[in-house]
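Pasting a structure here, questions to come.
Here the complex is missing one protein chain, while the rest keep their positions.
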Amino acid sequence: MKKIAVLTSGGDAPGMNAVIRAITLTALKNDVEVLGVIRGYNGLMKGDFVDLTADAVADIITKGGTMLYSARSPEFKTEEGMAKAIATCKENGIEGIAVIGGDGSFRGARDLSVRGIPTVGVTGTIDNDIGCCDYTVGYDTALNTIVSVVDRIRDTTQSHDRCFVIEAMGRGAGYLALNSGIACGATAILIPEVDFDVEKDVIDKIKFEQSRGRRHFIIMTSEAPEVKAKIGSVEELAKKINEETGVESRATVLGHLQRGGSPTLRDRVIGTRMGNYAAHLLIEGKGNRVVAIKDDNLFDLDIIDALNTKKQLDADLYRVAVETAV
Amino acid sequence: MKKIAVLTSGGDAPGMNAVIRAITLTALKNDVEVLGVIRGYNGLMKGDFVDLTADAVADIITKGGTMLYSARSPEFKTEEGMAKAIATCKENGIEGIAVIGGDGSFRGARDLSVRGIPTVGVTGTIDNDIGCCDYTVGYDTALNTIVSVVDRIRDTTQSHDRCFVIEAMGRGAGYLALNSGIACGATAILIPEVDFDVEKDVIDKIKFEQSRGRRHFIIMTSEAPEVKAKIGSVEELAKKINEETGVESRATVLGHLQRGGSPTLRDRVIGTRMGNYAAHLLIEGKGNRVVAIKDDNLFDLDIIDALNTKKQLDADLYRVAVETAV
Amino acid sequence: MKKIAVLTSGGDAPGMNAVIRAITLTALKNDVEVLGVIRGYNGLMKGDFVDLTADAVADIITKGGTMLYSARSPEFKTEEGMAKAIATCKENGIEGIAVIGGDGSFRGARDLSVRGIPTVGVTGTIDNDIGCCDYTVGYDTALNTIVSVVDRIRDTTQSHDRCFVIEAMGRGAGYLALNSGIACGATAILIPEVDFDVEKDVIDKIKFEQSRGRRHFIIMTSEAPEVKAKIGSVEELAKKINEETGVESRATVLGHLQRGGSPTLRDRVIGTRMGNYAAHLLIEGKGNRVVAIKDDNLFDLDIIDALNTKKQLDADLYRVAVETAV
Partner (left out) sequence: MKKIAVLTSGGDAPGMNAVIRAITLTALKNDVEVLGVIRGYNGLMKGDFVDLTADAVADIITKGGTMLYSARSPEFKTEEGMAKAIATCKENGIEGIAVIGGDGSFRGARDLSVRGIPTVGVTGTIDNDIGCCDYTVGYDTALNTIVSVVDRIRDTTQSHDRCFVIEAMGRGAGYLALNSGIACGATAILIPEVDFDVEKDVIDKIKFEQSRGRRHFIIMTSEAPEVKAKIGSVEELAKKINEETGVESRATVLGHLQRGGSPTLRDRVIGTRMGNYAAHLLIEGKGNRVVAIKDDNLFDLDIIDALNTKKQLDADLYRVAVETAV
């Protein structure tokens, strides 16, 4: 192995740069050159590369987003696009690739591996919705961003005796909403993995807390369609709460601010560990693997297995959330 | 003067606690007792008070929102409500009142002054939309919150070559959008005080920057109705940009997170100065005044004059914004 | 079980309030009353208590430090002090106690358990130096504080082509320095658990990076005596680096700022989980236990066993640090 390439694909996530950095530095230490691919699989097809030197990556560990940019690439999913990418790899002496992204990105990694370019996936997405993996790079930063923003909203909630219904990201998964809901002391947390009843779990809960003297409330919801199907929009839920409990209620969709920001320690450290692990896999010539983490231990598994694993939300964590809600 | 009261009214703003603290400590130093009124003019009518001691207020300088809560009070605007408030003041020996809030709150302050309770207003609102005053407590924190959140959004904007249209608060005024737009390096800033043309000032500007090689853009807009009348919603503007420039565009309404958070240094220091000034006015028996700041100098003016002053946006600042936009 | 008490002991740590909150809310949900003990074992001897209601604890989850205060208590270690504490518990109907703190605090918990008051320990310390436990409440916040501060120092380091030698806390353990060193991209990390040679691991490493074109460097050190024995003070190490590499070098001892701050998501969530777990132990009448976490799973163990467990630093993490240093 003389030369590898790194690319980021799918939604950007804080800590992706830590992964890029760790792959690069680990490879260089083992006398393997590293090319950075610009704008994901698009750049791979076009041959849009930058040399990744030690100095080029040294300080990116502090930065959100991805220094290599990311982009959708429908063309890459075609046979023609794939052929272009393989050709570009051959021309440039690329013998292995690391792909940082989510599920969608790993399908491309598998296709490249199958066609003779050992490719390794590293899980980077704020949603933490990858089945094989306890933790995805970007998740901790997104959680802390949500907490810091909801802490601000809480000031108004408290000063005005209000209820705020807040929608967190997470695509189809409730991880962001559940964990940030606990951390923000939400009165109720509405996520797709757990069946809930608005009347009982939101309205009655607020009324009970009102009877204990409480006057301000935060309701955390996931953006998942299953949740919206039950509550309507967050504005509608706020309106309902207002009508049924008498508490002046407002709604906020946190939106894209959840994706960015300088990565937290955890995303930097786990990103560094995963990047180091991925580089070693490639140096050993292994492809078609995903780097994952369980119980704080890194391991790798076949991409197909990774894609087929379903993720289970920690039911006990939801119990804790309910028992400590006020 | 033996005893004064303090209340917060209208929307909460970071730094209100610094004002409460400074009024209390300054009064105590001059052997004047201080009552905190709970929930604005409502609390004044009901006689809902807390004793404000040095220790009670000492550490609130770090906290967003208002420790005295705020609430709307339609009843206070009636003759009956006003009479109740005056009666409560007499019963409790309250000889002067400080009211922290915006325009709406000052009308009540005037009415109390006219009826024999010297009342002083301190300008606290994130919108900085009070005519007599360069600066209102809460403004700097809101600006920095917007900047910190837009810096996060920028990571995604940059990583994905996107345009984000971002709506800042400010009610009818463009101060928040203009200043945060400069600080975030917005390509265009749309505010009610300055006439703009979407085609020329947004679309053509983006196209010009595209010709200079730029691929990501932030457009900052004010929530003012005049702006919305021209752009539709931020979602509509994002759609238009997408169609006319080819840049993938998204919209975000920042919402209530702009109101809260631990106050910045500036809101703490100016809040402390204003509170100190207001306390001295009351100690000297002066009422019907608003504490304001111009060119970093504190002064006080008649409430009526304060309410009648119209505020002018700094046209030169807009020129600087345009000249440094990219 | 009708009534339990909670106290914090030893150094304060962010997230202690989340533990207090979760114990309280879980107990209340199970119809058990909760008393907060003011100023640790001192308050227990003196009977200095506050009622912990749902509303009293609801919003403390956002706050650093401990709402119950902490203090040293030499008297409690005497037979007389212990007798006083037991007597106060009897008088106040306290049937179980939760103690949040580090090793030192758990000795008291054991002594109380032995004397008939079931007492449970929850690990709260920023140092993460408790043998039985992967993670202690406060650790993640301290790490992120260090990172945010070093990111600031890095701006100067980079702007002036300097080297900064930075001392992190951690008492005898290198966890804070190792993890923050990775996250800050330190060129070298000096901790007591790993043998190092200043000449080889610091000076030669910097010279190697200089040969790769790098001009600014961060060296992270632990405050542990074993480290200081080798490097002298951080100032001395900075001086040595200056002399031997020609890089203008400075030293900073981060100090007490590492202990405080609003807790991160992780300290809030794990604190909530641990508090909930501890409350359930007490409700079931179990004492003499410590609540610990391994591989993200909570469990409890005998206090004696907890005190006797030695902690092993993750050697593989150090390897990753070295391989990704630049």
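The letters A, B and C name the chains in turn, as written, and every chain counts its residues from 1.
Assume contacts are C-beta pairs under 8 Å (C-beta built on N, C-alpha and C of every residue); 3 or more make two chains touch, one makes a residue touch a chain.
Remember, it's a predicted structure, so these values are computed and weren't measured experimentally.
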Inquiry  = Using the touch definition from the header, name the shown chains in contact with the chain that isn't displayed.
reply    = B, C
Remark   = Out of B:Ser9, B:Ser180 or B:Asn288, only one touches the absent chain, namely B:Ser180
Key: Touching residue (missing chain; options C:Asp51, C:Glu80, C:Asp155 or C:Asp316)   = C:Asp155
Key: Residue among B:Thr88, B:Asn144, B:Thr221 or B:Gln258 touching the omitted chain   = B:Asn144
Message = Can you say which of B:Ala87, B:Val114 or B:Val320 touches the chain missing from this structure?
response = B:Val320
Inquiry  = Tell me which stretches of chain B touch the chain missing from the display.
reply    = 21-22, 25-26, 29, 53-55, 57-59, 61-62, 134, 140, 143-144, 146-147, 151, 154, 158, 179-180, 182-185, 209, 212-214, 262, 264-266, 268-269, 272-273, 275-276, 295-297, 317, 320, 323-326
Task = For chain C, enumerate the residues touching the unshown chain of the complex.
result = 8, 11-12, 14, 39, 63-66, 69-71, 145, 149-156, 158-161, 164, 250, 252-261
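What we mean here is this: only the chains that are shown with their structure count from here on.
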Task = Taking CA centroids for every chain, report which one is farthest away from chain B.
result = C
Key: Geometric centre distance via CA averages, chain B-chain A, whole Å   = 35
Query = Roughly how many whole angstrom separate the Cα centroids of chain B and chain C?
reply = 39
Ask   = Among the residues of chain B, which are close enough to touch at least two other chains?
value = none
